[in-house]
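As you look at this complex, bear in mind that one protein chain is not there, while each of the others sits in place.
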Amino acid sequence: MSKSSYAIILVIALLVVALLYTPAEKRTDGKVNLTYWTGWTGHELEVQRKLVARFNREHPNIRVRILSVAGSYQKVRIAFAGGSTPDVCSAIWADELAGYAIRGVLTPLDTFMKEYGRSGDEFMPGVWRMLSFRGRPYGLCSTTNSTFIVYNKGIFRRSGLDPERHPRTLAELDRAAELTTAYNADGTFKRYGLRPSSLVFWAYVFGGKWYDEKTGRIAANDPRNVEALRWMVSYAQRYDITRMEAFEQTFGSIQTVSGPFFVGKMAMWTTGEWAEEHMRRYAPKVEWGYFAAPPPPGGRRNTCTVGGSVFVIPAACKHKKEAWEFLNWICGPEAVKEFCLSIGNIPPLKSVAAEPEFQNRPLYKFAIELAGGRNAFGPPPVPIWPQYAAEIARAEDYAMHGRRNPKQLLDEVTIKMQKELDRTLAAFRSR
Amino acid sequence: MTHSLDWKKRRKLRVTVKEALQHLLLLAIGVSFMLPFYWLVATSLKPDAQVFQSPPAWLPHPIMWHNYPKALTYVPFARYLLNTLVICTLSVFGMLLSSSLVAYSFSKIRWPGRNIAFFILLSTLMLPGQVTMIPVFSIFKSLHWVDTIRPLVVPSFLGGAFYIFLLRQFFMTVPLELSDAAKIDGCSELDIYRRVVLPLAKPALATIALFTFIGAWNDFLGPLIYLNDDAKYTLSLGLQQFVSRHGAEWSMLMAASTVMTTPIVVLFFFAQKTFIQGITLTGIKG
Partner (left out) sequence: MRNMTRRQTSRLVKADLRNGLLFAAPWIAGFLCLTAYPIIASIYYSFCNFDAISPPHWVGMLNYRILVTEDELFWRSLWNTAYMIVFGLPVGLVSSLVLAFLLNLKVRGMAFYRTLYYLPSITPIVAASALWLWLLNPEIGLVNELIMTFGKMLHRLHLPAPAGPGWLIDPAWAKPALIFMGLWGAGGGMLIYLAGLQDVPEQLYEAADLDGASSWKKLWHITLPMLSPVIFFNLVMGLIGSFQYFTQVYVMTGGGPQDATLFYALHLFNNAFLNFKMGYASAMAWILFLITLACTLLVFKTSARWVYYPGELK
């Protein structure tokens, strides 16, 4: 036979292989098979795998298969559009929840919760608010986080500040930032005091809001939001934002010993409770303390933002009861405690947060108080929040670099997002 | 006699100097091109602390050979490698076969509607893929091909517009005299395709094989969307396991990336051996 005939036969053989290559089907043996997609990777994924294995052992009639979608928006959206959603999904961020909920593609969980004797009171109020849309819960979560400021006591001391007395007002914060900033001989930064970032967070500290739930209107240009942005811009001007950014590009990853706070490149760092684990691993010799972001007069004390991944059951799920069994378990006290301890986050369940493993660690106790307090803010219940948040970030970017003033920028955001919100809601009313 | 010897020696010297200068130039520019790859390998051998050192460390110290076995056992590397190889091999085969056939039609056969069809072919490249992802997915879903490798492999057997266009350009450089001569000899179109045109386009075919392989090897979105079982996952998806919300395991990520990149480098080295100038067409006298 000629060479080309061999080639053609090979091709046909490969074609057949390609079209018929199906790995052995998993035996069903009467169990309900659930697919569970998570956005977690790395270490968090390992712990989730362990938890899923334990659930499967303890619930012999259900088999959960876990798949990591590596935080991809596309896979989840395409699955919803194409009608091949998993039974349980934790690859949806709290930011997107309202957007999904209003489109009716998620299963509301209130009936299940009532049946199983669970209530929203089990969760921290800020977290529970974030999980609900128009009065119904659409998801649960197994971790939450908080935001506060961590400071380097050694640098405070060397800069003439009392290391045991952290800033309690905004003015004190400004002063501490100024005193702890140091320059090299050539004018570049050796260290800066604080770099305020995340306008969403600071607006809440200043007492502002992004959405007025009573009127249902976008409140981006709330005067206190504008004030917050003006304060942030003052740092950009006083310390030359371009120099700061250039300096920031020399920062190492916070998952290594070269993290900026660990090596003294910043005196104060806005972070969350996972900092403790990092400090222990990467900077055990650094003396440090923590405090809640101090508000200006008229602002809110002990403010923090909460967020994270939400566990949902897509509306197209064919085994809702079993999916709820799993959801209920993995967002139940046992699983939540194990997961939070191993990844260093705080539990959103009040009962778990009250346990000694968390309460005996001062930082965690402090973080839990913040996240469980009344000034813990999740994403507001607007279905356009991802776009809205991006616009806020854009306004922050422009303001910090001196392009147009804060009030103008936030006015523009308000008008644009109000239009967007009106259009989105109108589209739903007409259906 | 001595004169010609001198002349020969001088010529040889001139040639050697010329070659030396060429080497110098190639190396000088080549060093900068090598930089990203060097960085990849160097970082993979650094201890975590050194990865983001400022000013950066050019040489890892100490050399963490251990990063490699660590990275390769963090994920089921062998399985991902097998899955990836299956997809890549099938894709290369399918693409070479289908693209060359279609390119032949667009370059060597005159048929009504050809130019319009060619423009439609090109137009399919002009629409950003993001807006067709969902309808394409529904097609594959209705065929029950989701969670298999078929959506990743079968399209290769249906031709790729980029490669069809490329091969068409190459086929159009094959002189008409050759194919006309073959036609007079009584060859069918298939014969001309197989015996005249294809052998002369070896460099282009090698290029297409290489590009298709690299494309399938590094393809992240395709396997992510269509595979729902991590036993079927590919290397590029495995790489994502090193990246999490709070950052990445940098040295392991770089080690895994190096391992993923090295076979491509080797493949390229051997593939471009076909690029030897001078083996080209001849046989046409007068």
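All chains are identified by letter, namely A and B, in their written order; residue positions are counted from 1 within each chain.
By definition in this document, a residue touches a chain if its C-beta (ideal position, glycine included) is under 8 Å from a C-beta of that chain, and two chains touch if they have at least 3 such contacts.
Every value quoted in this text rests on a predicted model; they were computed, and no experiment measured them.
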| item | value |
| --- | --- |
| Visible chains that the absent chain touches, using the contact criterion stated earlier | A, B |
| Candidate in contact with the missing chain, chosen from B:Val17, B:Ile63, B:Leu82 or B:Ile139 | B:Ile139 |
| Omitted-chain contact residue, chosen from B:Tyr74, B:Phe93 or B:Phe106 | B:Phe106 |
| Chain not shown: contacting residue from B:Tyr80, B:Phe171 or B:Tyr226 | B:Phe171 |
| Touch residues of subunit B, complete complex, unshown partner | 19, 22-23, 25-26, 29-30, 32-37, 39-40, 43, 54-56, 97-98, 101-102, 104-112, 114, 117, 120-128, 130-132, 134-136, 139, 155, 157-159, 161-162, 164-166, 169-176, 178-179, 189, 193, 200, 203-204, 206-207, 210-211, 214, 218, 239, 243, 248, 250, 253-254, 257, 260-261, 264-265, 268-269, 272-273, 275-282 |
| Residues in subunit A touching the chain absent from view | 73-74, 77-78, 80-81, 99-100, 103-105, 188, 242, 245-247, 249-250, 383-384, 386-387, 390, 394, 397-398, 401, 403, 419, 427, 431 |
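Basically, only the chains that are shown with their structure count from here on.
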| item | value |
| --- | --- |
| Subunit A residues touching subunit B - in the complex, by the definition given at the top | 4, 11, 14-15, 17-19, 21-23, 35, 40-45, 65, 67-72, 74-75, 77-78, 81-84, 250-258, 274 |
| Footprint of subunit A on subunit B - complex, ascending | 48-49, 51-54, 86, 89-90, 93, 97, 133-134, 137-138, 141, 146, 148-150, 153-154, 157, 194, 221, 224-225, 228-232, 237, 240-250 |
